[in-house]
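Note that one protein chain is taken out, while the other chains of the complex remain in position.
The chains carry the letters A, B and C, assigned in the order they are written, with residues numbered from 1 in each.
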Amino acid sequence: MRTGLARASVKLSRNARVMKEHGSGMDLELGTVMAKQKERTAVLENAEVCAPEWNDILEKMVLIRKFEEASEREFRKGNIGGYLHVYSGQEGIVAGILTALGSEDIVFAGYRDHAHALVLGSDPKALMAELFGKRTGLSKGKGGSMHLFDVAHGLYGGYGIVGGHLTLATGAAYALRYRNTDRVAVCYFGDGAMNIGPFHEALNMAGLWGKQGMCPALFVIENNGYAMGTSVERHSALTDLSARMRAYNIPAEKVDGQDVFALRGVADRVVRQIRETGHPYCIEAITYRFSGHGAADILQPYRTKEEVEEHKHRDPILILKKRMKEVCGLTDDDISRMEKEAAAVVAGAVKFATESEEPAPEELFRDVVSGSGEDRFHG
Amino acid sequence: MRTGLARASVKLSRNARVMKEHGSGMDLELGTVMAKQKERTAVLENAEVCAPEWNDILEKMVLIRKFEEASEREFRKGNIGGYLHVYSGQEGIVAGILTALGSEDIVFAGYRDHAHALVLGSDPKALMAELFGKRTGLSKGKGGSMHLFDVAHGLYGGYGIVGGHLTLATGAAYALRYRNTDRVAVCYFGDGAMNIGPFHEALNMAGLWGKQGMCPALFVIENNGYAMGTSVERHSALTDLSARMRAYNIPAEKVDGQDVFALRGVADRVVRQIRETGHPYCIEAITYRFSGHGAADILQPYRTKEEVEEHKHRDPILILKKRMKEVCGLTDDDISRMEKEAAAVVAGAVKFATESEEPAPEELFRDVVSGSGEDRFHG
Amino acid sequence: MSSPGRERIVFMAEISYRDAIREALVEEMDRDENVLLLGEDIGIYEGTFRITQGMLKKYGAKRVIDTPIAEAGMAGTAAGMAMLGLKPVVEMMTFNFAFVAADQILNHIAKIRYFSGGQVDMPVVIRGPQGAGMQLSAQHSQSFESFYGHFPGLIVAAPSNASDAKGMLKSAIRGKDPVIFLENAALYGLKSEVPDDVNHLVPFGKSVVVREGSDVTIVSYSRMLHLSLAAAATLSADEGIEAEVIDLRTLRPLDMDPVFESVRKTHRAVVVQEQWKPFGAAAEIAASITETVFDELDAPVVRVTGEDVPMPYARNLELLAVPHEEQVIEAVKRVLYRN
Partner (left out) sequence: MSSPGRERIVFMAEISYRDAIREALVEEMDRDENVLLLGEDIGIYEGTFRITQGMLKKYGAKRVIDTPIAEAGMAGTAAGMAMLGLKPVVEMMTFNFAFVAADQILNHIAKIRYFSGGQVDMPVVIRGPQGAGMQLSAQHSQSFESFYGHFPGLIVAAPSNASDAKGMLKSAIRGKDPVIFLENAALYGLKSEVPDDVNHLVPFGKSVVVREGSDVTIVSYSRMLHLSLAAAATLSADEGIEAEVIDLRTLRPLDMDPVFESVRKTHRAVVVQEQWKPFGAAAEIAASITETVFDELDAPVVRVTGEDVPMPYARNLELLAVPHEEQVIEAVKRVLYRN
């Protein structure tokens, strides 16, 4: 563990490298962002880190990790079908940002969407049941892992077409303002999604609508360095992804995605700003995915084992634990209790999903269009 | 005429304003570009302006104008169908850039494509016949105004879907390099085309391939301030269009599109550079369209008559004539001879088109796939 | 369908297909402030076909949104609005451009209700003209009934007259589902009677017999319906053949019952469709007739369609490429074994 933390600081500099090469985003000078973030983190350390909320955040992150581990296990057992993309390593991005939202705010995600649901408050049981394709699932088993919806908790979907949901989030943000609310729409997407046409069309419209204060959207780039097996350098002509956002007149800043404190500090500030101005903003979270792209990505020929191992030293959960130990006196006992609780929740979810029934056959014809279903089943 | 030229200098400052607001492109300082362009123009003035080539350029521009006037007339008479988009006011952009190409270079254009064909050397007769839908047309009457092809002269098409041909040009540029030639592909598109998805996908790929020296493409933004009735300010979140190109790692610079000298100077330099490096480049030509968007755009509610009239004082043909008179002793007689000749060519083209036969019925089934046609007609 | 349950006098007004669409938009925007419009050049420019004339002035820029040239953006943002309770109506300048939005329409708008397990509604209306005949050549002269009709989750309407255009567009806007509303540019000027009733709603999935006859059934919709009616008139006048003509009005859901009923009477059917035959709309209709009332048929169901080529520009070739009255007449004679 000690060695791990020692090496973590080595990796911190990789993260810093990304920031350094590209500048920080906004109009800040090179390096200033890192300093500012440290500053903000420091503020958090002193004033807020030991608030009970941070305990909850750590709990959520631990829960996500356990949940993802379980989902990978259940996939291998054949209990989960289709594609499965887990969030391990990236937990900080949802924990640090979504906890800055109000209860009325809404979220759009890609197919790597379990973490978003968990942080928003979805029932892990219903989530696992969805992955199992059971009638007790969030969407009655009809969507699966890639299409999590929990509208009651603000989750307006996981989407399977890369970059296809940016337009939805942009339109949803417009609607929130059109209806005179001060709600905010958050949209997560990967680095690879930035090269697809609908991304471009959506972001330009977001930038335009922002000028009228009609686009209260936070765009979050989950920059984990790869689109499947293609690194950012190989898929983006301009590797400074924040700079690309500014081509839409959308301010963007890079944040260390493994540092949930930094993320939360930025998120608090920009969510407030978006709420006030109705103008979109972008957080580019520099992160890393610990597992394969999807459950089928076993070989991972595009990266070395060493690279993965190195990044594991910058596990966002480790970093948060360490800070909370240092600052708030979190103990190893606290942590292991937390882990046990999370494991129990996940085990309960798996049990629930296992024992749940599959969807009734007539579900096949329901939800095609409004009111469809009941009278159409002829199986 | 005198007042016209006096007011022209007023409008020059509007052009300068666009440049000033956005900077110039590249890494040049604000204003430097204008200065550099003047410098280059000066060089041209002294050394080359009086070369016979410039006479040809002026002739081409006059021919384009006459051709476009005739095509508008023939459209009103019902001899041309479909959509008709003319280039009047924008002539400098093709005359200044395409004359900088080698005979092996190739060009892709939008639907506003007559001028490109004429400068590349297409026969005005075959061009007008295409507009008339006659068998003697460039494409046997099957494409019409929006889809001019003249592969023998390097014209790889006019395309009717906004922004749909950027991908084609990018791929063509790759092919030129793949086959170990030093040919260059030029791609024209409007300001409005920059908001559509395929534009984005193409340009990012162009930027990426450029890093391997595999994309010898010159992208030319025909920035005439409007996409149909929507001004740049209303359609682009970031109105600095050159800056948007740099989001793809493609260097871009603004040039006064009404100043064919400036354009040619830039084009000579960047075409050479593209040929050497295989890396794409972008010229943003600031221009203005004198006619409506298309022949149906009569009311033009999006701009005032005064605005149009003002811009007519910066007619690229006027500007070129004036310079050639001042520097090379071009006379009014020369000019009127030139105009008469152009008018005669166009009249000949109209006559040819009028007298040509419509396509044979069996053409309907030809060219669907290779070798299709002959044996399939059953009409 | 207007105001079921209570009898009242409804006055009729003779208006154009274009004005019918315009009126539907205006009435629904007046009725429900959640209705808003998105499209290219629908505001300041007032629409290339002037459907949205005066709308920007009347409703303001928040409700009449001039978008960039970004069909995927238009369709997708509208979907996001719909998920949050708005009722966006998107204008495709022409439906040819909607290819750019294919992923948004076919893989998002059509399916989100389903894969969310019914957690959201999707009241997006996408409307605009389609069809050939104006020398717009290959990229701008297409029809999309079978293209969209194939996808569950969508409703696909193709009205042939002002009354249906108005009543179906109003139904579309008041509904909760995505509607692909296929207008035909050649019909915009066509006038016909429309009930003067703000609640004039025409339901989806109700085909109607627009001309009665006992010799043959002609099935069509949109512009081709008028060709079919013209052919029917000629057949009656010249040959004494009485065709029953059916307007499908909606391609999805497709109401075939009136067609089957008619074929039970006529024992013969011709289907008329503007575009390419292979995998076109007429194939579904013909296959469905045969599948269901095979024993009633005295002749094969014959399809009249456009030629199987990208649309050429030249006027004479374009005229060869689209269906004509004579072809319908010939097809009818064929199924009657009269030639």
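A few remarks follow.
Everything below uses one rule, namely that contacts are C-beta pairs under 8 Å (C-beta built on N, C-alpha and C of every residue); 3 or more make two chains touch, one makes a residue touch a chain.
Everything quoted here is computed from the prediction, not taken from an experiment.
Within the full complex, the residue among A:G96, A:P124 or A:G160 touching the omitted chain is A:G160. Of the listed residues C:Y17, C:F147 or C:Y221, the one in contact with the hidden chain in the full complex is C:F147. For the chain missing from the display, the contacting residue among B:P198, B:G225 or B:G294 is B:P198, taking the whole complex into account.
Among C:R63, C:H200, C:R223 or C:R252, only C:R252 touches the chain left out of the display. Within chain C, the residues in touch with the undisplayed chain are 96, 99-100, 102-103, 106-108, 110-111, 114-115, 137-139, 145-147, 149-153, 251-252, 254, 276, 278-284, 286-288, 290-292, 294, 297, 299-303, 308-310, 312-313.
Interface residues of chain A facing the missing partner chain: 81-83, 133-135, 141-144, 146-147, 159-163, 192-193, 195-198, 227-230, 234-236, 296, 301-302, 358-359, 361, 363-365, 368, 379.
As for the chain not pictured, it touches chain B at residues 106, 108, 137-144, 147, 149-151, 156-157, 159, 161, 164-176, 178-179, 197-198, 201-202, 204-205, 208, 212, 214, 366-370.
Note that in this section only the chains that are shown with their structure count from here on.
Farthest from chain A, judged by the mean position of CA atoms in each chain, is B. Shared contact sites, meaning residues of chain B that touch two or more other chains, fall at 195-198, 234-236.
Multi-chain contact residues of chain C, defined as those touching 2 or more other chains: 68, 70-73, 100.
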